[in-house]
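All protein chains of the complex are present and in place, except for one that has been dropped.
In this document, chain identifiers A and B correspond to the written order of the chains, with residue numbering beginning at 1 in each.
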Amino acid sequence: MIVELGHVALLIAFALAVIQSVVPVWGAYIGDRKMMASADSSAMGIFVFTGLSFCALMWAYLQSDFSVVNVWQNSHSDMPTLFKVTGTWGNHEGSMLLWVLILALFAAAVSVLGGNLPEKLRANVQGVQAWMLATFLAFIIWTSNPFERQPTAIEGQDLNPILQDIGLAIHPPMLYLGYVGFSITFAFAIAALLEGRIDAAWARWVRPWALIAWVFLTAGIAMGSYWAYYELGWGGWWFWDPVENASFLPWLSGTALLHSALVMEKRDALKIWTVLLAILTFSLSLLGTFLVRSGVLTSVHTFASDPSRGLVILAILAVFVGGSLALFAVRANKLEAGGLFAPVSREGALVLNNILLSTAAATVLLGTLYPVVYEAITGAKISVGAPFFNLTFIPLMIPLILALPFGPLLAWKKGDILGAAQRLVFAAVVGILAMVLVLGFTRGGSILAPVMIAIAVWLMVGSFAELAQRASFRTAGWSTGLRRLAGTPRSVYATAFAHFGVGVTMLGIVVVTAYETETVTALKPGETVEAGGYTLRHDGYVDEQGSNFQSQGARLTVFLDGEVVAEAFPTKRFYPARQMPTSEASIHTFGFSQLYFALGDLQPGGAVTLRIWWKPYVTLIWYGAVIMSFGGLLSLTGRRKRLAKKAAKPSPNAVPAT
Amino acid sequence: MTRRTNRLIWIGVIGIVLAGAVGLSMFALREGISFALSPSELKAASVGPKQKVRLFGLVEEGSVNRGNGLDVSFVLTDTDETIKVSYTNILPDLFREGQGIITEGVLGADGTFMADTVLAKHDENYMPEGMAEKLKEKGVWKEAAK
Partner (left out) sequence: MTFWIIVLAMLLIAALFVLRPMLRAVPVEQAEEVTATDIYRAELRELNDRIASTDGDSDVLEAERVELARRLLAAEDDLKNRQTASGATRSLRWASVASILAVPALVLPAYLSIGSPGLPDAPRLDPSSVNLAGQSVDQMVLIAERHLAKNPDDIRGWKVLAETYGRLNRPLGRARALRRVAELGEDTPFLKSELGEALTVAAGNIVTGPARRLFEKALAEEPTQPKANLYMALALEQDGRVGEALTRWKALQATRPEDQRFQQLAAASIARLEARVPSKRAGEIAALPQAERQSMIENMVEGLAERLNEEPNDFQGWVRLIRSYNVLGRDAEAQAAFGKAVTIFAEDQSNVGNLQNLAKSLGLKPAEKTDG
């Protein structure tokens, strides 16, 4: 009965979304406050019923109810409980339901947290959000219904083993929170276009939502990258694969959006551009969720693709992306444009950031879609690989990162570039020192890597220049300096951490790309091999049986200078229900570096092929992302405080008449 | 600074960035792309000795031959033509006879494809793009019942 009630709840959520699509927007149009007010309450209702429906599906998974087709296709009674839970969204239908649940969650969040929005704007935002909810709920119900039933079966077909991993438990929900979070900024943009008015306050409301989405997206991409790194057993952390690009594109434009909204809030400029970015960012999120699923683009690691739904998905994409861009084209001239500003100023720096980020996003988009376009025109199949992205993306990022530390040091309106440069001398010195050190300690290799390391260090140190300037310990002494630091707005810290995180990630990428070593060898029990400065000994095979797989692993002892430093146990698993093997890499972290083992095939004669990577500073790539997210969170908390400072308005006559 | 110079500076900056990006993309699209071909397409096409190509097809049953250490060779087929592929590294988990895979590498002078990457998709129903239609035409492959 619970399953069927879940199905009913899903349909109720759809019905509510249909009502929500019409009533608040209509109310806003004719100026009916009660109709507008219904938006908040029904947004809550949609969330509650979608949530109930999701819980019912999860219940079916937990109970291994194989009378539900979706459960039967993607679960197995032998699976550990954790993966029964995560299996709920490890398939197309379930993941769509999760996606919509998060969409509903954000709508509900607007109704709880958006109390200080003008009611018309709020009603329109909820209305736009409901258009998406209704569309995607309809998509789920009529093309991807997870509540389809069948005469019960004794055993399920198991979840794709590659997805039976803790990384999957957290990674897609995170990523979805990011993708879908941008739906709110999209809804704000559409609402602004509908109303035909936009001001600095708009930017102020939009920025926290963009920040939340950005924080989750950053964390989600980083987790996805780490998951691919350890679970796929290829030792790579980024493949420029369509799936990855699809998540990276909204990140790039979302980052641009965060910065342009700042200009809009502070300087009342870049309005039209910000609205366009808000639309584009969510369009790219939609592209990210669906383009790969539609089967138009194929990727080596898509799981939930089903080309038969491709047409519907493409139609939805066309309506939302095309429709919103058309609305933008028609209404954008109604919005009041801001003025130009000096190139050397805070806003000038932020505009440069936007130019570079959006151009970078455009090249990534080009590389991702080029095969589709090329095939449509010439009929030949091509693939655009990592070289394309490395050649285009990196040269665009270098000027961005070089210029980045200057930004926060420039004043609004008119900055002092020489003054900023003076404050960055220290960062430049540390960067060059790092380069010299690297050159001293490594032999051979290209000069490129040390230069890139210098740039990364420059950014890491330079990120804290504004804080150092505020504290000015040297002139003001320790106690005054600390007091000043304590009094510094949290947004300054947020900027420093977020930028520092970018530097950390870059450092990790450069070092691991330039200095990683790979050893591929066949090893018999008792033999030893040298890899990445460590000595490994094969101590024999160990077999294990998991609840739904059997595994075979090689026990390896890792020595450094004759001392045992680690025991590695890379394994291969076989999942009989799906007749699928997987590799479980064994990873050992030393400081920020990792030693990575992956097992290959067993060879006749008892040897096993083994792939060993030494990955220096690889974890910095993900730590950097964590630091960036932390910066975003700081900015978010700082911002709530400032909004609360609203009391005690100065009287207008405190404004000097000029 | 006058409004005019101001505007010129911005136009200049945007111009340089865009021109740079377009130039880089054009260059990279010539260098960074590779054609994805089936064995018969590869045989028909004239491919330079150093040009990287993606070759996709099915691993022919009984054709996998493991040599010394990590050397392995196998035959890829699209049911019309076959090409021998040699590879020296660990094969992906899902590499099996009869399975659809993608390899990346260059065509050697002797007609053997020297792969430096072998990809098997992490999905048991996976077919390299284009392969499924081809096999369906021939009635060899049936849509997996879902």
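Simple rule for what comes next: a residue touches a chain if its C-beta (ideal position, glycine included) is under 8 Å from a C-beta of that chain, and two chains touch if they have at least 3 such contacts.
Fair warning: this is a prediction, and the values are worked out from it, not measured in the lab.
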Residue among A:A104, A:L117 or A:L400 touching the omitted chain: A:L117
Among A:F14, A:W273, A:F406 or A:F597, the residue in touch with the chain that has been omitted: A:F14
Which of B:N6, B:S40 or B:S73 contacts the chain that the document leaves out: B:S73
Chain A residues touching the omitted chain (full complex): 1-5, 7-9, 11-12, 14-16, 18-20, 23, 26-27, 30-38, 40-42, 44-45, 48-49, 60, 63-67, 77-78, 115-120, 141-142, 145, 147, 149, 151-152, 154-155, 199-201, 204-205, 265-266, 268, 411-414, 541, 543, 545, 548-550, 552, 574, 576, 579, 602, 604, 642-643, 645-646, 649-650, 652, 655-656, 658
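To be clear about the criterion, only the chains that are shown with their structure count from here on.
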Separation of chain A from chain B, taking each centre as the mean of its C-alpha atoms, in whole Å: 27
Contacting residues of chain B [partner chain A, same complex]: 1, 3, 6-7, 9-10, 13-14, 17-18, 20-21, 24-25, 27-29, 31-37, 52, 54, 66, 69-70, 89-91, 93-94, 102, 104, 119, 121-124, 129-130, 146
Complex interface listing, chain A residues touching chain B: 73, 160, 162, 232-233, 298, 300-303, 340-343, 351-352, 355-356, 359-360, 362-363, 366-367, 370, 380-392, 395-396, 520-522, 572, 578-583, 598, 600-601, 603-604, 609, 611
